[in-house]
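Accompanying notes for the structure given below.
Only a single protein chain was left out; the remaining protein chains are all shown in position.
== subunit A ==
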Amino acid sequence: MPLSFARGPARAVAAFPVLAAVLAAAISSWPLTARAAPPDSLVMGMVLEPPHLDPTAGAAGAIDEVVYANVFEGLTRIGPDGAVRPGLAERWNVSDDGLTYTFRLREGVTFHDGSAFTAEDAVFTLDRARADASVNAQKGLFEAIDTVAAPDPYTLVVHLSRPQGRFLFNLGWGDAVMVAPESADTNKTAPVGTGPFRLTRWVQGDRVELEAYPDYWGEAPALTRATFRFIADPAAALAGIMAGDVDAFANFPAPEGLIALETDPRFSVVIGTTEGETILALNHRNPPLDDVRVRRAIGHAIDRQALIDGAMFGHGTPIGSHFAPHHPAYVDLTGLSPYDPEAAKALLAEAGITPGALSLRLHLPPPSYARRSGEIIAAQLAAVGIQTEIIPVEWAQWLEQVFRGHDFDMTIVAHTEPLDIDVYARDGYYFGYKNPTFNGLIATLDETTDPVKRAELYRQAQTRLAEDAVNGFLFQLPKQGVWDARLHGLWHNSPVQANDLTGVSWSE
């Protein structure tokens, strides 16, 4: 019918005027609907919901995974390759002694409330983050700062008290993003940043909705709307992506689901690296975990390959210390704590522990890597005579009870901050490791700018931790990305905790 109609429109119109008009309308509009514009919104699935949305006031990586580079920006930013790039600072000069950084800030940058971003805001942000009363989760990033000054609205001068090799990298962390004095206190629920997206709605327990900020200083993102949906259950995640309710999972919680998704042409499956050292954290405050022999015994009891195969379906690299294998300064120390149940039993006997007499609690946060690894580790520990009580906890409870309350014996968690080996030098950190030699190493490292010397210090620090068997070092968490095959621009690796949407677009 359409063909004959195309060949003889006049006759058709004469015979069936109404039908012809309808058909003509239908045909003329048909090509348009068939070549509809590509979607301009994205639904990104995440396993964990952030406790709040202020990256300068919380340790939870989920905060950065929503707001980093999307809502908030720093003076510098970390790119997908892990390199430092200009952010709100267009360019910078470093004095020859490495102590004075002069930043030239971008002009025309505004916060989402319309106020201009100037050097005064930068001074406020940095002073606030390093103040005594600061609640910044990474205060160490700002420790080397001596003074911060704003000689004019677009120039920022930072004096350091000592040279710091990673200062520009530190400024690219989510914890160092720029905030405005008038909104800093309410950023937890109503984040006001300078990024290309602003918050429209946060339905707690379900999703965070962002929309493009029309007055963004840089190139406008291809997406006009983005939703982060929080789906902790691996089965729901798989169903969500299969049904198209979720367009992308930067980190898919069900590794076994990847096998089905890999063969499906509708999806791209990208296995990349993260900065997530997955560890069995041991609470050094609770005897007998303060005994290095017991900790080494636990290390020998764990079969890393079984963990990677059983919990991660073969994705993941075994680690022997708290360091990412893709980093140039990495040393493979897995040989210091090989899987050896007999050695584990001998060490326990040496520490005076009779088989079956030691019972430890194992708190497991919701991610499947933790829950599944926990079950396997419980079985492996039982094999050497250590009883385990598995306690599954929700994320908020984990932060409260384990991370802040230190009320745990063992827990499994991935530390996803980049180059975070220095957390072992922190006083009162949740696993309670105390070693002056190690603290000295980290202090020297912080002052060293020479890359060769830094790498050497990193190697020494890794070895120290492995020899002290501070925690059970399990595997480097892979980034198991799954997304609609028509999506482009999502990061393949996770050098920082981020789901940067600025370069994401749909192909037609």
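Just so we're on the same page, contacts are C-beta pairs under 8 Å (C-beta built on N, C-alpha and C of every residue); 3 or more make two chains touch, one makes a residue touch a chain; residues count from 1.
Here is the rule we go by: contacts and distances are computed from a predicted model.
Its record in UniProt calls the unshown chain "ABC transporter permease", which is the match among "ABC transporter permease", "Acyl carrier protein", "NADH-dependent dehydrogenase" or "YeeE/YedE family protein". Remark: the omitted chain is touched by one listed residue; of A:Leu199, A:Leu347 or A:Ala378 this is A:Ala378.
Although one chain is not drawn, the whole complex shows that of A:Glu256, A:Glu350 or A:Asp450 it is A:Glu256 that touches it. Listed residues A:Gly310, A:Pro325, A:Pro341 or A:Gly503: the one in touch with the omitted chain is A:Gly310. Here one chain is not drawn; of A:Leu238, A:Leu280 or A:Ala425, the residue touching it is A:Leu238. Considering the complete assembly, subunit A touches the hidden chain via residues 234-235, 238, 254, 256-257, 259-260, 303, 305-306, 309-310, 374-376, 378-379, 390, 392.
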